[in-house]
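Written below as structure tokens is the structure these notes are about.
Complex shown without one protein chain; remaining protein chains in place.
Think of it as A, B and C in the order they're written, each chain with its own count starting at 1.
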Amino acid sequence: MNPLKKLWNYVTDTQVWKSIFRHGTPDNPRDQSLAVLSNVALHLHPVKTRKSGVRMSFTWCMGGLTFFIFLVESVTGILLMFYYRPTLEFAYNDIIALREHVPLGILREIHRWGAHSMVITVWLHMFRVFMTGSYKPPREFNWGVGVILLVLTMLLSFTGYLLPWDQLAIWAITVGANMGAATPFAGVEGPGTMLLKIGDISLVHSGNDAKFGLLAGRFIGEATLLRFYVLHCIALPFVAAMLIAVHFWRVRKDGGISGPL
Amino acid sequence: MADTDEGLTRREFINWFWVGWATFSIALGAIATLLGRFLFPNVLFEKPMSFRAGKPDEYGPGVDERFKDTQNVWIVRSPEGFYVLSTVCTHLGCTPNWLSSEKKFKCPCHGSGFRPTGQHFEGPAPRPLERYSLALDDTGNLRIDKSRKIRDVNQWNDPDFLLKV
Amino acid sequence: MAAGQPPNNKETVYNSRVLSKWFAIASILLLVVTIWAAIQDYARPWKVYQRQTQKIATAVNERKLLEADKAMNKQQLEKIEKDIVGIVRKQSEVTKEIDAKIAAIEAQRYGVTKRYQTEKGKLDEAHYKLEVAIKKRVDNIKDLMAQYKKDEKEVAKLARAEERVRLASEKAQADRKDILSKESELDSQMKALTRTRDQLNKAIGNTELNLVNIARNAPLLDFISPTVKINQVILNGLYDDYFFNKVPRVDRCMTCHVNANMAGYEDFPQPFATHSKLHLIAGPESPHPAEKVGCTVCHAGVPQSADFNNAAHTPRDPVQAAEWEAKYHFHYSHHIKTAMIPLQMTEGKCIQCHAKEVVLEDAPTFNAGMRLVERYGCYGCHKFAGHFEKLATEKKSGPSLTLVASKVDADWLKKWLWDPKSYRPSTLMPAFWQVHNNSDEASLERGRVEVDAISHLIMAKSKKYEPLQLASKVVGDAARGKTLVAQVGCIGCHAVEDVVVTRPTNPKEPGYKDPRVPMFGPELNQLGSKVSYEWLVSWLKEPKHYWEQTAMPSMKLTDQETADIAVYLLEKRNPEFEALPVPVANEAVRDDMVVEFLVGQMPTRDARVKLASMSLEEKQSFLGDKLISHYGCYACHAIEGYENAPNLGAELTVEGSKEVTKFAFDNVEIPHTSRDAWIYTKIRTPRIWDVGKKRDFQAKTRMPHFGFTSEQATALAAIVIGYENKNVSDEMTAKVDARKEQIIAGHRLINQKNCIGCHALENKEHPLGGEILAHYADKSEGPPLLYTEGRKVQADWLFKYLKNTNIMIRPWVKVRMPVYGLSDNQTTTIVKYFSAYDQSPSLFASRQGNALSDSEIRQAEGLVKELGCLTCHAVLAPGADPSGAAPHFANIKARLNGDWLIPWLENPNSIMPGTRMPALWPNEDPLDEKSARIGVPGYLNGDAKKQIELIRDYLFQYPGKAELPPPEPLPPKTVAVPATPAAAAGR
Partner (left out) sequence: MEWLKDVVNFLSNPTIFFTGAVVLWVLIMKYYRIWTAPKFIKTVTILSVIALGAALFDPNFAKEALKPDNVPIWIMIYSVGFFFWLAMRRGLLNDDLMAEGLPNLEKQESDKRVYTWPDLVYSELICMVLFTAFLVGWSVILKAPLEDPANAGVTPAIAKAPWYFLGLQEILVYYDPWMAGVILPGLIVVGLIAMPYFDMNPKGNGYYTIKERFWALWVWGFGFVVLWIALIFLGTFMRGPGWNFFGPFEYWDSHKVVALANINLSEIVWVQLFNIGLPSNILVRESVGIILTVLYMSVIPPLLAKTFLKKLYEEMGLVRYSLMIVLVLIMASLPIKMYLRWSFNLKYIVSIPEYMFNL
């Protein structure tokens, strides 16, 4: 026997190996099934998939890619958090540091372009689901979850946009935040807001309207930066992760990748 | 199903069931509301929105620029009374210049022109300059409150925004 | 079955009804604690305080409203209201017409304006396109140009049309306003009448407990428009250092102390009270408005906190601590670095910004503290920044010892050192021996050796001194001496038991003396036990002869006066002191000590050998030298050979921000979290830290025991705490301009020369000094008050006078302006100080009178006669009784300022309270100082104003020699004294 093969056999025979991998080489139906079943990541998939659903030309792999980018963004994001401080004094400096001298500062580029890519892949995934009519029963609910995930993706990207704290960032967020101020009955510049009054006292004003809630202040400032940072790094990813779990679980429960009945 | 079981009537059972879920929903609602309130801070690290601007006698008639740079307002003394103009152009937010010889504000960015009342009359500005609230405080000083503003001509005579001295 | 009801399955572990019940109970519990959390948030202490404050404010404003309502002229108001109704009725016809007209014009104007603006916009766009085309060199540029020109004309037409309607509209509007002007005028009259009432009503509406306000502050709703809110000041200019980051401080004190900067709440308890010095601190009109400087810059504490304990309040004393404990669960916090400063020490924090200053208006503790540091010479051992750092290079606080052997004998010196207060209870000299850490038998034995050695070396180093001699045959008389001491001004600086001065207790009265600050000079009640007649007469004649830097001036005494005073003072003895034994050094202890010090330089055996070879004198000198260095005598006294010796005390420049954990509290029973308590205790009982500790001699605390009273120690502690890491930036502090610099320099010199011992300075509302004045029932008998001095006298006259005080001004005054021997620089400092303080228009240009014609002079002479000025103001004949005389008129032209004379002549008493000068032109209304004055009939049509001016002008032309010598001194009862050169120098 060839020594490499011998070594391989020896390794796969150890208790350590066996404790980790509960299956043999997946070259037979049993081990193919076990490979998927006994792996926490792979068991998102069923053991067997509809043949039409495996085809790239059908799924475009956009859902999978979106999830993958979510993971890429999480990992790069966590790494970037080691260098980035969400304060007026340091935010911009830290981005410069990433650009100029932090080892492998390219992580910021990967994070940013990944974010853009994720927006595109999410749209394309939705587009594919629409084109194949996969939102139809029994998948209506999961489509709804998907729509919320789409919104979350864009919000994640939007909140991240502020963090470099450059002109591009604050003015883009200003444009967005001013929309909040125009919310009917909840924004200080929204229609009908000025009707909400008791005597002299405005119920909705620049100190408590929707824009204020978004920015944590009347103008974009340190509190906004912190608020967006927390939303971007903790709150939105947390919600997204929960919904992704629901989304995947419902894909399985609703019959796996869609196909003609 | 039996009406009575282990001393509890069905009616009681239903009551407990609904009391439980109703209270639970109310409690969750209350917690959610409290958390929502949590996102609106009681105090901010912002420049105070109101400031003291000295005695009315310190102002001559016309446009006063002393608070232009520090507070972004013009204080105008007109025959009708005092009013406070925002220095933010209503077009795209640049700061217009006061041209005293021509008696107008002229925005350097896109050429919007405003009369001393704040009325726009040339250029792309869609609205008059905004006005801030002002009043006399206990010590007879002008106090300007930038958290209240008006943008509509019809409100110009509101006593909170036009101070007769 | 109700929807959602779970199946009543028999196979469940728990009965589902029981589960439902438990679930309900759990949910109720959850709801209750949730509500609890909301309530707790609502009941935060600061919210409670603010609600209470609002209640108080409502009550106060309601009371004011009642008054305002009473004060309002109701009849006038009713009349105006009636008038308005009438006018409005009449107006309505006319306005209807004009309103219709305006509406028509406006309708037209809208269209015309809109059209013009549209077309103008299009033209502008065309213009832009034309420019682009020109740049691009498009072919059909001519056509474009022509089209543009044509359009331009069209738009110009539109512009004219727009202008026409605009003018028409403006005219119509103006007409309308004209018609309504009467009404609007009445309207504003009415508003003016009711303004106070309306404002108060509005204020009450914001604070009273009505449904709207309850809703505004209700839990959850209070984000809408709360009236209960955090009041904060962001202090741009006061930065806290958070690990390399300078962060602007945020003060939230006024969240609870809501009324701190509002007048009208003086009588309420904290936290509702107004600041006690609103005009100076916190008030919006004060130099330190709370909006700008906040609170913690002076009070310290945790600025961001709105909670009693977290804010680190510090009680004034244990009584208050106990009170707070009951009320707020007060406790000292262990982890707060910047606890608040107890109220009685707060003034020390003035140093934060007023680092160079020594006198601040209305800051008695600061002023007392600064003077105590200066007088007790703390700066001799401890380094401070600012004023004291400079002072340390200028002056030592104790007398020079270079000639001391001529003044006292060795035994006296030993007894003095051993216990200074046994000779003079009020002395500033601290006790080095027989205090907390060296009163045991061994230490006393050792102490006697030390005293012996030190006094030996000081005597040995003392140089030969030739005292000034009086003319021979002058015999002093104690009774005359006693009179003189009370008369010439000795008591401005010295306490004498025969002259008891009862000083006022109100600091705003001239003659007030802060009881915390000791008399400037030593008390003169035991001199006979110390110095000799020869030394004393020399000292009295010319103090600088003995000690160049002494603050003691020459009193211009004649030889006879000198002798009289000397005899009188030497009669005063301290028999108890004289009876005290002289401390005697123990030989064995001395030898041990010599060895102890030698061991520092050589091995013990060599030291023993060396000891054996030393004579007694050598031993004493060797020990004396070591001990003077050890105790730092040279810090306060000039001793030859110790000119460059180092500071012995800890530097105190940033003592106020020293971390509490770095203070050694040892066994002393004070709160171990309190910086101020430690510093206070250290100042009061410096050696207490060694009690109960076993320490070598060299390691024992050396700081001497000054015997400060509690008040003195508090003032000193305030100053020490005031010195801290500077975190106030320049932008926040008031700029020290040239005028301020001059005042500060003046204050420094005044403190050094004790001008305030006799003169009251600055202004009558806040007089500075005049400590002797209480001695005089008739204030005009005392040293003159120097209010408005900067405007009063001519600067060059003042300079000359200070350099040579031998000029007669007030013949009746017996107290003497002594000769200080000021340098030109010092004199200029004083002159500039006065003119800067009184904001005299210019230092060197003094306005005198206008030139008068002969007829005017005649008129003036008549007026002077009529008014009887010369009864007092004539030149005093030699030998005449000076008690009724006033400054003679000829003196004025060189001395006074014309502009100052006018208000002086109008109302002398308002400038110098208690002056003998009467107001010669009485007010028409005696109770109103501002009412017109009644002139002397027959002169200048009885116009008082013109008469005053005429007198002023006349005085500047008054004939005669301006400077006359002072009046003859009291004729000696015995032999006439021939003038000697020394006597002349003494004048």
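As a convention for this text, a residue touches a chain if its C-beta (ideal position, glycine included) is under 8 Å from a C-beta of that chain, and two chains touch if they have at least 3 such contacts.
From a predicted model like this one, the values you see are computed outputs, not experimental measurements.
Counting contacts over the entire complex, the absent chain touches A, B, C.
Set against the missing chain, the residues A:86, A:164 or A:237 yield one that touches it, A:164. In the full complex, chain A contacts the hidden chain through residues 26, 29, 32-33, 35-36, 42, 45-58, 60-61, 64-65, 68-69, 72, 92, 95-96, 99, 106, 108-110, 112-114, 116-117, 119-120, 123-124, 127-128, 130-137, 139-140, 143-144, 147-148, 150-151, 154, 157-158, 161, 164-172, 174-176, 178-184, 187, 189-195, 219-220, 258-261. If you put the missing chain back, the residues of chain C touching it would be 103-104, 106-111, 114, 118, 121-125, 127-128.
Mapped onto chain B, the interface with the missing chain covers residues 92-94, 109-110, 124, 127, 152, 154.
Just so we're on the same page, only the chains that are shown with their structure count from here on.
Distance between chain A and chain B, defined via averaged C-alpha coordinates, is recorded as 36 Å. Of all residues in chain C, those that touch two or more other chains are 223. In chain A, the residues touching two or more other chains are 202, 205, 207-208.
Every residue of chain C that touches chain A in the complex is listed here, in rising order: 212, 215-216, 223-225, 245. By the touch criterion given at the top, residues 89, 198-199, 201-205, 207-208 of chain A touch chain C in their complex.
For chain C in complex with chain B, the touching residues are 1-2, 4-5, 8, 15, 17, 20-21, 23-24, 26-28, 30-31, 34-35, 37-38, 120, 188, 191, 199, 220, 222-223, 226, 229-230, 232-234, 250, 252, 262-263, 284-285, 291.
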